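Note that one protein chain is taken out, while the other chains of the complex remain in position.
Per-chain residue numbering starts at 1, and chain names A and B are given in the order in which the chains are listed.
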Amino acid sequence: MRKIGVFVCHCGINIAGTVDVKAVVDLLKDYPGVAYIQDYKYMCSDPGQNLIKTKIKELNLDGVVVAACSPTLHEATFRGASESVGLNPYRTEIANIREQCSWVHHDKAAATAKAQLIIKAAIEKVKLDEELQPVKVPITRRAMVIGGGIAGIQAALSIANSGYEVVLVERQSSIGGHMAQLSETFPTLDCSQCILTPKMVEVAQHHKIKLLAYATVEDVSGFVGNFKVKIKQKARYVDWDKCTGCGICMEKCPVKVPSEFDEELANRKAIYTPFPQAVPNKPVLDSAHCTYFKTGKCQICKKLCPFDAIDYTQTDTFIEEDVGAIVVATGYELYSLKSLPEYGGGKIVDVIDGLTFERILSASGPYGGIVRRPSDGQVPREVVFIKCVGSRDPENHFPYCSKVCCMYTTKHAMLYKHRVPEGQAYVFYMDVRADGKGYEEFYQRAATEDQVVYLRGKVAKLYRENGKVVVTGIDTLSNRMIEIKADLVVLASAIRPAAGITELAKLLKIGIDQNGFLTEAHPKLRPVESLTAGVYLAGCAQAPRDIPDAVAQAAGAAAMVTTLFARDYLYHEPIIAGVNTDLCSGCGICVGVCPYAARSLNRSKGVVEVNEILCEGCGACVAACPSGAAQQKNLTDEQIHQMIKAILT
Amino acid sequence: MAEKIILTHQKINGPDAEVIHEISGVNVFACYQCGNCSATCPAVDFMDIPPHQIMRNLQLGLVNEVLNTKTPWICLACLSCSVKCPRSLDIARVMEGCRNLILRRKYEYFNIHTLDSETRLKLPPIALIANFRKNLL
Partner (left out) sequence: MEIGYYPGCTLKTSARNFERTALAVLELLGIKAVELSEWYCCGVNFSQVQDNLMLQLAPLRTLMKARDSGFTRILTLCTMCYNTLRRASLFLQADEERQRIINDFMDRGAASYRGDEVTVIDLLTLFREIGISEIGHKIGRSGIDLKVAPYYGCMLLRPREVAVDDASDPTIMEEVLQSVGCQPVAYPMRIECCGSYQIVNEPAVVWQRTRLIVESARQNGAEVMVVLCPLCHYNLDSVQLEIQRTDSRFQTLPVLYLTQLLALLAGIGEGNDWSLHSVDPRPILKAKGLL
C-alpha cells in the first residue's frame, strides 16, 4: 500500500468560500492509502510548500495529491517541491478543486462532496503512478537562417558571433534583401548600402557562416535540436569555385532583361549579379532568357570566361543540413500595383511604388540619383505621395497598417525636395504614425523645412491626362476637395509577406495569420518564437517593420537560439505513449493516426516503436490501438478505471 | 461645399504668401493642425474661420480666401495662441501679417469718422490708439 499525503488548499476564499475544506479533510482522513491529510490557506506559498516537503520526509510519503487550482498553474511548483526532497515528481498529482469545482458551483454541500470525489480519483491515480524520468535528447548546435535580408543577416551574424555554425539560405543570388535597394534610410538619412554592405561582407567572410545563395528549402523533418533540412541549390550555370567575379561575362552578354533589382527601370544581362556589391559577388545565368538555352547558339560567356567557369550542364542539386534551430527571415514584397485598379492598376507609367522611387533616388540607381519620371525622363515638378495604399483597407485590400510607409513617404518627400528644391511634394495621408525614436522630429522636419504639404485624406481617383496624372482627393482638415496635376505619383503600397511563405510555413509546421504573415507564439511575451519549438521568426516575415525593429527582432531570435544551444540536452516530458511489445500485433493502425510521426513499424520485430522525442502524449494512438498495447505513461487504462471507480462508488 | 482647390507649387508659394511670410516671419508649414490656437482664442466665437484654419489655408496657398475673412480683424493680439502653440508658431504675427498685407494695399479697415463724437470722447485713448495701430497703416 502506498503512503500518500493529501494537501488541501483553501486558496483564500477561492476554494474555501464554496468548498468546506475542513469537512473534506475529515471525510478523507481514513481513505485507503492516505497516510496524512492537511488543509492550508495558500498551499503554493513557501510555508505551504514547506509543509509538503516536511511531511514527505517525515512520513516517508511515496505519493502526493495537492488539491488546489488547475495543474497548468502550479503543477510544476508542487512537483518541484516533491522532487527537492527526493520524491519522483511524477508521483505528485493535482486534484483541481478550484476551476473544476469551487469556481463553477454555488451549492456548498454539493461542491464539498464533489471536491472529495475529485481528490479520491487523484489518490487512485497516484497509487498506480510510475516513477518517470524526463526524456533526454542531445542538441545539434548549429542553426539555419532562411532569408538573407537585414533580419537574416543580423540573426546569422549574432548566432555565428556566439561561436555556433550557421547555414544561411537565400533564394536570390545575393544576400541583402530590400535594404540593398533603398537609397537613404529614415530617420537619419544614412546611405542604405553604406551601412548594409559591411554586414554583407562580414557574412561572406565569417568562418562560422555557410552561405547558400540561390538556394531554397525543400523539406524539413525532425524536431527542436534535431532538424534535418533538405535544400535545393538552383543551377547557376557558373562554377562559383572557379569564378572570380571578374564580370567579363556580364559585360559581353548580348541579352538585356529588365532588372528586378532596379524595379525594371534599367536592364541587366542574362548572366548577371543583381547589383555591383552583391554577396557573393558571382553571377548566375538566367536560363529563361539566355540565347544559348533558347536557341543552342551564342556561348559568348563561355568563350570569354578566362577561368572556364561557365557550365551549361549544371543542374539543380540537393543538400542536406542538420541543424538544431531555424530562424525564418524571409521578409516582404510590395503589394502589386496590378491589384490596385483604383490607382491605375499598374498601367500608368508615372504611377510607381515606393521601392521604384527608392531606385530613382539612389545615387547608384538607373538615373544616377537624378529624380526623373519613368515615362519621359523629365524631372517631375509636382509629386504626389499617397499613403495607406492597400493597407488599412479591410473592405478592399488588407486591414493592417504596413507600419513603414509613414516614415519612408516622409523620407521620399524630403529627399525629393533635396534633389528638386523648386519642386513641390504632397502627401495624402490618413494619419502620420511616427512612433520610433526620432521619427516625429523627422516628420516635422519634412513639413517645416521642406514644406511638404500634408493633405489629410485618401485619394479617390487618379487618371492620366495630357502627360500628367490628375489626382483628386479631399483634405479633411480644410474640408476642401483637392486636385493636383502631378508629374509623378508614388504609392506606398501595402507590405505583403514574401511569395512562397505559405509553402515554407507548411514545411516548418509553423502558423500563418489571417494576413499571411508568420504567427508568433505569443504577441507580447513570445514575439520571436513560432509555436513550433526551435523555429524562430525575424523581420518582415512576421509583420511589417522597419530596419531598427527588424534588427532588434533578429538579435532577439538569435538570443533564443543561443539560449537553446547553451544547454547540453533537451528534456522532454515523459508522459508519452509507449508500446507494450507483448501485446502489440504490429497492425500499424497507430502509425497512421499519430499526428507527430512519432510511431513507426519495426517490420523485422513485428512491433511498433515510438520516438519518445517526437511523441507529444496526445493519446490518439492509445484510443486507436485495438489490442491495448499502446498505453500512455501514468495515464494507463487501469489508472483511468480506478479513478472512475473511485468517483462512482 | 466650397470650391475645389487646384494645388500647384506656384499657388502654394505665391507672392502674397511670400509677403505674409516676410511680414510675420512665421513658417506656416510648421503648423501640424493641432487646433490649440483656436481652442484657446478668446475671440474665436466672433471669427468666421478659426485661427488654425487660417494657418491651414495659408499652407494650401489660399491667401485670398484668408484675406477675405473677418478673422484677422477680430483678432485681439492677446497672444494666447502664440503662447500655446506647441510648434512655437506666433499665430498672432500671422494675423498681423494678414492685416498688414491688406492695409498696405491702401485699404483702411477702420474709419474714425464712423464713430460718433460721444463714443469717441468716452473711449480711453489707449483703446483708440490700439485700434488705429491694428486697423490703419
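Here is the rule we use: a contact is a pair of C-beta atoms (placed from the backbone, for glycine too) under 8 Å apart; a residue touches a chain by one contact, two chains touch by 3 or more.
If you're wondering where the values come from, they're calculated on a predicted model, not measured in any experiment.
Partner chains of the missing chain, restricted to those shown and counted over the full complex, are B.
Within the set B:6, B:49 or B:77, the residue that contacts the chain not displayed is B:77.
Chain B residues in contact with the hidden partner, per the touch definition given at the top, are 22-25, 42-43, 45-46, 73-74, 76-80, 82-83, 90, 92-93, 96-97, 100, 110, 115, 122-131, 133-135.
We take it that only the chains that are shown with their structure count from here on.
Within the complex formed with chain B, the chain A residues making contact are 381-382, 422-424, 426, 444, 447-448, 451-453, 456, 475, 477-485.
For chain B in complex with chain A, the touching residues are 1-9, 12-13, 27, 29-30, 32-33, 53, 56-57, 59-60, 62, 87.
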